[in-house]
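Here the complex is missing a single protein chain, while all its other protein chains stay put.
Note that the chains take the letters A and B in the order they are written out, and that residue 1 is the start of every chain.
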Amino acid sequence: MKILHASTTVERTRALLGSVAAAVSAMLLPAVANAEYGLNLQEPATPIAREIMTLHNGIMIACFVIFILVFSVMFYSMWAHRKSRGYEPAQFSHSTKLEILWTLIPTLILVGFAYPSTGTLIAMEDTTESELTVKVTAYQWKWHYEYMDGSGVGFYSTLSTPSSQILDKEEQGENYLLEVDNHMVIPAQTKVRLLITSADVLHAWWIPKFGVKKDAIPGFINEAWINVDGPGIYRGQCVELCGKDHGYMPIVAEVKSKQDFADWLSQQKAALDSANGDTKVASN
Amino acid sequence: MSSAPGSYYLPNPSPWPLIAAVSVFTLVTGVALWINNVGAGFTIAMVGLAAVLFMMFGWWRAVINESVGGNYNSEVDLSFRMTMGWFIFSEVMFFCAFFGALFYARNLAVPWLEEEMLLWGSYTGGWPTAGPAGAAHIGADVHDVGRGQFGTIGAFGIPILNTILLMTSSITVTLAHHALRHGDRGKLVLWLAITVALGAAFMYYQVEEYIEAYSHLGLTLGTGIYGATFFMLTGFHGMHVTIGAIILFIIMLRCMRGHFKAEDHFAFEAAAWYWHFVDVVWVGLFIFVYIM
Partner (left out) sequence: MATDHTHGHDGHDDHHDHGPPPFFTRWFMSTNHKDIGTLYLLFSLAMLFVGGSMAMVIRAELFQPGLQFVDPHFFNQMTTMHALVMIFGAVMPGFVGFANWMLPLMVGAPDMALPRLNNMSFWVLFMAFVLLLSTLLVGAPAGGWTMYAPLSIQGGLGIDMMIFAVHMMGISSILGAINVIVTCLNMRAPGMTLMKMPMFVWTWLITSFLLIAVMPVLAGAVTMLLTDRNFGTAFFDPAGGGDPVMFQHIFWFFGHPEVYIMILPAFGIISHIIPTFARKPLFGYDSMVFATAGIAFLSFVVWAHHMFTVGMPLSGELFFMYSTMLIAIPTGVKIFNWVATMWRGSMTFETPMLFAVSVVVLFTIGGLSGLMLAIVPADFQYHDTYFVVAHFHYVLFSGAVMAMMGGAYFWLPKWTGHMYNERLGKVHFWLTAIFFNVTFFPQHFLGLAGMPRRIPDYSTQFTEFNQWSSLGAFGLGISQLLFVYIVFACIRGGKQATAEVWENPEGLEWTVPSPAPHHTFETPPRIS
């Protein structure tokens, strides 16, 4: 877990929830560690995704505890106050004190949920001070990425899983349905702003490990940001029903170190320039 | 007639509900086929429409006979009142959907579109607007606009006249009600006739306005979000005025036959409530569609 400089209450709450979460999940869900099974959210790769994970664990544990408390009372009663044990029914039918109590306690719990969530949400929506902007445009059924640094670098990204695997004629490969021809490439340790839109119907851009999910809406641009911890390949999918091949438009982000990214981008620019040059020559 | 010993009137089995369901089904299926240019859609729709009208005639005739036959006690009467009240509430909610669309588009969607420079360049938004790719708005009441332009109906021409017509008709229907309560059938029928005439006049001008919009202002159903909200709101309202006027006309005929008593005339009141509702919706329209 991230080491928190426990300064604000928000962070203290988060730290608390986080450690409870860690403790309880260590007890209850030993399989969490088993990444193959995936009983919980995917391993986060950005600060925001980590915050979400903490929030999620905290709430889940709290809900779990509430559930156990409420229903241990109920199941105890079902066992103890059975007719077959000869239990005579009491006849009480209300208690204002209890009603107030079980209105107040949930209210307090909810405030406890709302407070840290608000902090995280505000952070998520803050797209200022980004160092790189990538425009993401969704199509039925592919993605287009454009680097908004004036270079004009841009390309489509389409599913590359062979149809023989989809039609079950061949064994499904390792990254079945999660592989594309051209990766979206971004630098690590950099605040990257995404401008997400669509050219036809609704789609949604999501990479679980980044903790970013935003709808792509024709005619409008949605903003999101990511700041990935380190290099690697991260996979996601379109998550808004967009027609026949909604299940077949994956998202793959290749995160490179800053230096590698800079190299990649200049390479792309060079390729683009020479291509443009070629067309000029050709059309003359 | 029912054999129930209680005094709440319970109708015997009736074919009308089934006929209603099948005719509505025929009508909408016909329309669906028609707008998709499939088969005999139009014919089916017309058969359905005829069946719907036949059903309404038959069902209401049955109800009128029961009413005139004195089957409805005060409890049944109260049921009918509540029913009408809640039905009007449902109609209000239907209009809410379209008013909601108007407010949302005008106050949220269009300003947001304005901000999307990357997609829509120098689109300046404002209201009225037909959207970034639609026709440009060039003012109210401008005649013979060019291609790619549209004008809007000014509030203080036909619309204010129509406001006056409908407001007046709300008064005349109330006067008719007073006459009914005082048992003055002559005045009753006179005021009702005036109400129906006012409704008809309203519709006449509404049609004029549409003709004007289509032929001189370049304002059509397809004129972006402005055309869509304008015609859907005024169109559904106009449809309700038409239905209301027809109902009032039938009520007038029934008045002439002496169907209603001074103290017992729910059908009249229901029609009057409906008419007031139509009037109130218009006031909303006049303010939010025409003036603002």
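As a working rule, a contact is a pair of C-beta atoms (placed from the backbone, for glycine too) under 8 Å apart; a residue touches a chain by one contact, two chains touch by 3 or more.
Every value quoted in this text rests on a predicted model; they were computed, and no experiment measured them.
When the whole complex is considered, the residue among B:V145, B:I225 or B:I251 that touches the unshown chain is B:I225. Interface note for the absent chain: among A:M78, A:I233 or A:A271, the touching residue is A:M78.
The chain not displayed touches chain A at residues 36-42, 48, 51-52, 55-56, 59-60, 63, 66-67, 70-71, 73-74, 77-78, 81-84, 87-95, 98-99, 102-103, 106-107, 110, 113-114, 117-118, 120-122, 124-125, 165-168, 172, 174-178, 200-202, 204, 206, 208, 211-215, 217-220, 222-223, 236-248. If you put the missing chain back, the residues of chain B touching it would be 1-18, 20-22, 24-25, 28-29, 31-33, 35-36, 38, 59, 69-71, 73-75, 78-79, 82-83, 86-87, 89-91, 93-94, 96-98, 100-101, 104-105, 108-110, 112-113, 129-134, 220-222, 224-229, 231-232.
Here is the rule we go by: only the chains that are shown with their structure count from here on.
Taken together, the chain A residues at the contact with chain B in this complex read 135, 195, 197, 219-221. Those residues of chain B that touch chain A in the shared complex are 112-113, 116, 118-120, 132.
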